[in-house]
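Of the protein chains in this complex, one is absent; all others appear in place.
Take a look at chain A:
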Amino acid sequence: MLGSITVLVICQLAGEAIVRLFGLPLPGPVAGMVILFLGLVIRGRVPKSLDRVTRGILGNLGLLFVPASVGVMVQTDILAAEAVPITVAVLVSTLLTMVVSGLTMQLLDRKARKDQP
């Protein structure tokens, strides 16, 4: 278990370093995700303990957003002053993005499947 946690942390650090090294427009953790992905492709399978640790983390992703979300309480001035545009814009944009993404993928993927013999 400790080994798997170490792998995740090291991948993140390597990601941060690579992003800085090449001036990439990405956050370090995303580069770290790419590194781990390539590592898994090379290795050809997911080690059992890494599987268990990632399941544990990804099963509780919501928890990790809590400390930042409580920050609402110090943003009340701006949120209250612009509550209507913020709420409507977030709702409209989120639902529209959902519909466009879902329909695009369904359309393209179905077409791709049909084109294959």
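Quick notes on this one:
To be clear about the criterion, contacts are C-beta pairs under 8 Å (C-beta built on N, C-alpha and C of every residue); 3 or more make two chains touch, one makes a residue touch a chain; residues count from 1.
Basically, contacts and distances are computed from a predicted model.
Of the candidates "TIGR00659 family protein", "ABC transporter permease", "Sulfite reductase" or "Thiolase", the chain left out of this view carries the UniProt protein name "TIGR00659 family protein". For chain A, the residues in touch with the chain missing from this view are 5, 8-9, 11-12, 15, 25-30, 32-37, 39-41, 46, 50-51, 53-54, 57-75, 78-79, 82, 84-86, 88-106, 108-110, 112, 116.
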